[in-house]
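Every protein chain of the complex appears in place save one, which is left out.
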Amino acid sequence: MATEQEVNHIAELADVGINPEELAAFTHQFNAILEYFDVLDRVSGDTAPTRDLYNVMREDETDPSLPQEEVLRNAAAQEDGFIKAPRVM
Amino acid sequence: MAGHGITFEPDDRYNAFLTTCTKAPHGQGKLCGIAVAVKDNISTRGIETTCASKILKGYVPPYDAHVVGLLRQSGAAIVGKTNMDEFGMGTTTENSAFGPTLNPHDTARVPGGSSGGSAAAIAAGMVRMALGTDTGGSIRCPAAFCGIVGLKPTYGRVSRYGLIAYANSLEQIGPMGRTVSDVSTLMGVIAGHDRRDSTSHDRPYTHTPKGDIKGLKIGIPQEYFGPGVDPQVAAVVNKAIGRLEELGATTVSCSIPSMEYALAAYYVTCTSEASSNLARFDGVRYGPGADTKRSWHESFRDVRRAGFGPEVRRRIMLGTYALSSGYYGRYYAKAQIARENVKKDFTRIFSKVDVIAGPTMPTIAFTLGEKSEPLSMYLTDILTVPVNLAGIPAISVPCGTAEGMPVGLQIMGSPWEDERVIDVAYAYEQAVT
Partner (left out) sequence: MTEGQVIVGLEVHCQLDTRSKLFCGCSTDYRSDGPNTHVCPVCLGLPGAMPVLNKRSIEYALRVAKALNCSVLPESEFSRKNYFYPDLDKAYQITQYDKPLAEGGYLEIEGDEGGEKRIRITRIHVEEDPGRLVHRGSAERGKYSLVDYNRAGIPLIEIVSEPDMRSPKEARKFLNKLRATLEYLSVFDSEKEGSLRVDANISIKGSERVEVKNISSYKGVEKALLFEITRQKSLLRRGQKVDRETRHYLEARGVTQSSRSKEQEHDYRYFPEPDLRPLHVQSWVEGIVLPELPDARRERFIAQYRCSLNHARTLTGELRVANFFEKVVLADPVGLSTLAATWIADTLIGELNYRNMSIDGVDAPGFMELLTLIRQGTITDKSGIEVLRVMLDQRLNKQPCETPAAIVDRLNLAKTSGDPGALTVAIEEVITQHPKALEDYRNGKSGAINFLVGQVMKKTRGCADPGELNRLLTEALKQREAG
């Protein structure tokens, strides 16, 4: 079962963030659910999933792109037509 | 070009709508002038689309979902976006960041989820039809709890282009309405191939419901009437099945052994896909805005911690865990094998019967706040998820009440037999109306 530390690590990996007050309750609930998932250990067989469709493709033709204003419209910050993002350290 | 429009100013005392279009334009066509509500995880051009989440507050899509385009083409008036569990994650619409929707039959109770807003809007008479989405029961559950009709189409029958993804391999957009006829009409508008959805099949729907079910063989799975199902609900559904027998159908007992792990397979699959689908929400291209003065990683985490509710964060973490190195084989890979077993069970049963029937939900609508433990909430999906795992069509049609609250009869069919499922529901509805 996952420790509070491991649960915190997963939150880091997924970049969702858990507040310290939430951590204990979260871990408890998390483990209850994982324990429930253990039933999958009893699943046997190695059937590869069957797919209904294959080779779904389109021709190499161009479609109109969005106008630049539409692309930028929902962005909180922009500069010279670029979308602004925090700097990766 | 001057078109027509309707005025839409409902008395929304149930918090069914997140956005209403007071003046809703419409064209000509099969749905000419009919007010249709759209669940708020379906992209509508020019109309705010939030998935009931703070992280999409203010997001206005620059494009329509395929089905929305079809609605407009058919002359429907899109009157508003309905409330839901955040990103579709929930069974009660209590996980909305903008307050829960109330059940019009009893405002102390939940309307079901995650398409609770659409169901309540129909049940309250605000609209005749609405679009919902069903990943693990999210159309059928609220249909059952609110006493209306809701269909989850065969996977691939309705385009998902524009549906803000929660679990790509499980979900479908589907029609909801007061009557089976309305649901069938709406299905006719939205079904069919879309070249922008690579999982979409070329299977249009042009059916008019027929009520003749003489000779129909109905499978009754023992797992749908087991100890987890409320006896009053089971009794009401059994009576409804009896009605179908009076109309000429016969019943056969059957079993779905894979139900033992179906729910686990469902939650592993949907949380895994969701953890990937929701990773794009960082406030940069849309959403509340990242603080560009801080570092990328810190800013990203803060936007998500503030923007996602606890259930969404929990599911993202479960999914991240299930896909992570060392665990993929044990969880995600195993869940896909489990799915194949569920499909096989259904194929085996459908070789002997035409449809399968049972309750949609194991209980009537819960009271608000009743299911506070996540796992206890997940367990209520047990009767709906096998359908999504197998990709088969299923409908919920109202079949009576227990403790004064609606009960839903669930009819499940073979892949691509949505028409048959509609017919069985129609036959029942006509017989009791």
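All chains are identified by letter, namely A and B, in their written order; residue positions are counted from 1 within each chain.
Operating definition for what follows: contacts are C-beta pairs under 8 Å (C-beta built on N, C-alpha and C of every residue); 3 or more make two chains touch, one makes a residue touch a chain.
Not measured: the values here are computed from a predicted model.
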Candidates B:C21, B:L70, B:A97 or B:L163 - the one touching the absent chain: B:L163
Candidate in contact with the missing chain, chosen from B:D197, B:E298 or B:E419: B:D197
Full-complex contact with the absent chain, from B:N15, B:S115 or B:T320: B:T320
Selected residue (touches chain absent from view) among B:Y332, B:F346, B:Y378 or B:Y428: B:Y332
Missing-chain contacts mapped onto subunit A: 13, 15, 51-68, 71-72, 79-89
Residues in subunit B touching the chain absent from view: 42-43, 49, 51, 56, 59, 61-63, 65, 160-165, 168-169, 195-199, 272-273, 275-276, 279-280, 282, 284-286, 292-293, 296-297, 300, 320, 323-325, 328, 332
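Just so it is clear, only the chains that are shown with their structure count from here on.
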Centroid spacing, where centroids are CA-atom means, of subunit A and subunit B in whole angstrom: 21
For the subunit B and subunit A complex, residues of the former touching the latter: 58-60, 62, 156, 195, 198-199, 201, 260-261, 263-265, 267-268, 275, 279, 283-302, 304-305, 308, 310, 313-314, 316-322, 324, 330-331, 334-341, 343, 373-375, 378
Subunit B contact footprint on subunit A (complex, rising order): 2, 7, 10-19, 22, 26, 29-30, 32-34, 36-37, 39-43, 45-50, 52-53, 56, 58, 66, 70-71, 73-77, 83-89
